[in-house]
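The complex appears here minus one protein chain, its other protein chains still in place.
As written, the chain order gives the labels A and B, with residue 1 at the start of each chain.
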Amino acid sequence: MNRRLEERRAYHARYKQTVKTRGKPFFPYAMFHDTVMSLLVVCLIVALAVIWKYTANEGTGEHDSGWLGKLYDEKADPGTTNFVPRPDWYFYFLFYLLRIFKWPDSVILGTVGIPTVALLLLLALPFIDIGRERRPMRRPVAMTAAVLTIITMGVLTYKGATAKEPLAAENLVLVPKWAAKQGFAGNQTAVDGAKIFAQVGCMNCHTYLGAGTSNLGAPDLSKIGKTSNRGVAGFATYVSDPSKFGNNVMPQFKDLGADNLRKLGTFLQSSGTCSPKTDTCPAAGGQ
Amino acid sequence: MNPRHDVDPHEGQGTAHEPTPTIWPVGFAVGIACIFVGLIISKIVLVVGVVLTAIFGFLWIRDATRPFRGEEAPAEPEPSRALPPGTPAARTSGPDPGQGEIVRFPRSKFLEATTLGLGGLIGVIVTAPVLGFTVLPPFIKQGHPKIDVGAIEDFPENKFVIATYLLKPEDGEVSRRTAYIRNNGFLDESPSFTILSNRCVHLGCPVQVNGLPLDDEAKTEKTAGDNVVTRIPTAAAAGFGCPCHGGQYDTEGNRTAGPPVRALDRYQFEIVDGRLLLGQTFSVSDVDGTGAEAKIHTYRLAGPGQHVDGPEGWLYPVQPPR
Partner (left out) sequence: MANKPQGRSHQLLQILLYPLNWLEERTSLPGRSGIVGGIKYFLFRKVPSDISWGHTLGSAALTAFIVQAVTGVILAMYYKPDPNSAYESIRHITDDLWAGWLVRGMHRWGASVFIILLFLHMGRVFLYGAYKYPRELNWIIGVLILVLGMMEGFFGYLLPWDQTAYWATVVGVNLQATGPFVGPFLGDVLRGGSEIGPDTLARFYSLHMLVIPGALAALIGLHLWLVVRIGVSSPPWSPTEAGRPEPGPPPAPRKGLVAPAPRNGLAAPVSRGARRR
């Protein structure tokens, strides 16, 4: 123990001696590098600000986002019912960490447990890694830990950036894409129906063009108009009470009302029957 | 030889020529201050000031002119330093710095303690109000105004209505809150409501309806106390979902998936003159049954992410007053 301390002291004494005899003055040698780097940093900050400003539109909508995001979001609304909060990019890892712990009993691990332990480990690093060796290649444990940390942070950040929720607000964004892909963009009733489809929880069990989650054996509905072909009214009747058709798994959607059911039916009938090239659908009504 | 030198070799040479210490100027200054204050505020203070100034001024002048009038200045009271004049050691040893040090010691000790004490006192005087100012607000009970969100008829039976209102209209939009309100019809002739808060009990994100908000049928109404309430009926509300970390709830607010640690918070309510008034919010561990017959396991309002029951609940034994 004592020997180690003496070794370290001797090392530092040698360090001081070497620097004194063979070092170079900070100014201008080292400071030159520092100044160049600082200039780069300032230029980078200004460049980011300029790119941010000139690629974004002055607005708060989805399409106003430039390369570096919007100039401003909408004003805070503490009573919102359709906003999907996402943190800034450097908190994505924490954001995804919270999503990992999806069991109520483990919530505290994600919120305070792991961050606290990580911080304490970071603070205590000089007392954990007490070896005198400084060359990276001869510190395999430390280097492995560092690489793992970086990979973990990278993966968490990536997963956080791409995380999606099967929620009305998130699904609604997809509706224009569906309309373009399925070719019912010109049919307003079908577009309205798609919005209803996106919002009322259909996608908690059904998938549609790769979105949504598959649960309870519910089929993919991307081509339902072609495969089932019940017609607008037929779909409306089916959805309003599936049990009449022998389907006791799917809930009733009578609540939507005749008008909304007709829109939903139009959307389902249009799925897979319209032509994306000509943007036309067969006459509503199906069979 | 001046006898004082025997007593304390460190005493300055010029002591006799300097004015003797006196506290009368302090009183004199207080008198002057009283005069100034009195000139502005009241004549009585002015008179008191003049009297004080005169008395202390006289005493000060008498003190200051004593040497010129040939009187002996009173010796400084220094009980800790003055050795008994008859002590032989004091006379024979002469100037002895070592001994002087020892004798001075208690006084410097006293000064150290006093300085630290006074410094601490300054610290307390400055930080107590500051800390109280910053830390106290959360410990003050905030009270819950009754909020009128509309007539009972505005809430169709067995459908959730999204109601946004101002918790404290005087604070403005920052106090806007949202509740999901379902009219359960009547239970034993008294109306029953299920009123859920839209704050996720995982970390407080705004929970959304898994259903269709009928925006066309939205109504905005000015209710009692300058409140602006918006009601949006919904269709086919199959539950609630949190857009942040994937929490899902059923129509009773029970957790069905994701990290929420309990069921959605609920509101107390009362019906006055046919209008629905929202009261305090409270926490719920879980709900058995549905609608009017539901059995709700209620707890004091806790923050999001905090268990109210089970062993994890022991982590949060005390909650700030709400």
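Note that in this section contacts are C-beta pairs under 8 Å (C-beta built on N, C-alpha and C of every residue); 3 or more make two chains touch, one makes a residue touch a chain.
Fair warning: this is a prediction, and the values are worked out from it, not measured in the lab.
Visitor: Going by the contact rule already stated, which one of A:R138, A:K164, A:K226 or A:K244 would touch the omitted chain in the full complex?
Guide: A:R138
Visitor: Given the full complex, what residues of chain B touch the hidden partner chain?
Guide: Touching the chain left out of view, chain B contributes residues 134-135, 137-139, 142, 167, 171-175, 203-206, 244, 301-306, 315-320, 322.
Visitor: What residues on chain A make contact with the chain left out of this view?
Guide: 8, 11-12, 14-16, 18-20, 22-27, 29-31, 33-34, 36-38, 40-42, 44-46, 48-50, 52-53, 58, 68, 71-78, 80, 83, 85-91, 98, 107-108, 111-112, 119, 122-123, 125-127, 129-140, 142, 146
In this text, only the chains that are shown with their structure count from here on.
Visitor: Please give the residue numbers of chain B that touch chain A in the complex, ascending.
Guide: Listed in rising order, the residues are 159, 162, 164-165, 173-178, 198, 202-203, 205-206, 208-213, 232, 235-236, 238-239, 241-246, 255, 257-262, 305, 307, 310, 312, 315.
Visitor: If we count contacts the way the header does, which residues on chain A are in touch with chain B in the complex?
Guide: Residues 76-85, 95, 98-99, 101-108, 110-111, 165-170, 196, 199-201, 204, 251, 253, 255-257, 260 of chain A touch chain B in their complex.
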